[in-house]
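What follows is one structure encoded as structure tokens, with my remarks underneath.
Note that one protein chain of the assembly has been removed; the remaining protein chains are unaltered in position.
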Amino acid sequence: MWKYEKKLQYPVRVSRCDPYMAKLLLEQYGGADGELAAALRYLNQRYTIPPKVIGLLTDIGTEEFAHLEMIATMVYKLTKDATAEALRAAGLGDHYVNHGHALFYQNASGVPWTATYIQAKGDPIADLYEDIAAEEKARATYQWLIDMTDDVDLQDSLKFLREREVIHAQRFREAVEILKEDQEKKKFY
Amino acid sequence: MYSQERVYHPYVGPFDPCSPHTAKTYVLPPEVFLGFQPPTLAQFPPMEALRRGVLWPMLYSPYHGRGDRPEARDAE
Partner (left out) sequence: MSDPKRMDARYYELLEQLQAVDFVLVDLNLYLDTHPTDVQAIQQYNHYVQARWNLAQEFERLYGPLTHFGHSISNAPWRWSESPWPWEV
């Protein structure tokens, strides 16, 4: 069971209408290393991971949905009142004819999200190493997104999201260490 | 605090069409070094933790964007 909270995890402000930046931000909405992929990856892997790590996958997977909502908020604000002409000039003409002003789960190039972006191998080390890599790739994506805008308000929210990738990667690394412990041996103490 | 950035110097070819960046940087964030987080690390107060996206200074990784990077300044 999940419940919704009527607030963002972190404030999202954008200082001007910029549909081109919205297009770029879609990479973290419906891209391979984006927030949707992250949430679905962890919340699916958790069913077949050792008990000591299930809580962590549940909690990080849940936080990813809060990040997805932040990206959605950025895209929404950046395109909300943009004219069809402005969307076309930003390279979103093809998006507009299919979706109007709606958001859609696709990457910055317009490729729709696919489950092939994520894996569940049923092998704890294989899955956690994928998760660590996913966090580092998302961190890099946020760096390149920060480079692509000079809107300091937008940069501020993107820096928050980038730092969360750092923390998630740290926790996944710790999860690997926990699985390396010899649990049977401890029982003899 | 140790530097979270490393520099390397790519080969500059005689026919490179773009003005060459002689120094390129990459990020080495703190989780690469920390190992298992020790208990009782120093913390940011709540509002600063929110603003930085992390409760512990030890795990804070600044990123200033293209404009603040050395090779971007060199290119000006």
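All chains are identified by letter, namely A and B, in their written order; residue positions are counted from 1 within each chain.
One rule holds in what follows: a residue touches a chain if its C-beta (ideal position, glycine included) is under 8 Å from a C-beta of that chain, and two chains touch if they have at least 3 such contacts.
Note that this is a predicted model, so its numbers are computed, not measured.
The missing chain, though absent from the display, is touched by one residue of A:23, A:41 or A:77; that residue is A:77. The chain not displayed touches chain A at residues 3-12, 55-56, 59-60, 63, 69, 72-73, 76-77, 167-168, 171, 174-175, 178. Although one chain is not drawn, its touching partners on chain B can still be listed: residues 36-37, 39-40, 46-47, 49-50, 54-56.
Here is the rule we go by: only the chains that are shown with their structure count from here on.
Computed centre separation for the pair chain A/chain B is 20 angstrom, with centres defined by C-alpha atoms. On chain A, the positions that touch chain B within their shared complex are 10, 139-140, 142-143, 146-147, 150, 155, 159-164, 166-167, 169-170, 173-174, 177. Those residues of chain B that touch chain A in the shared complex are 27, 29-31, 34-37, 50-54, 59-61, 63, 65-67.
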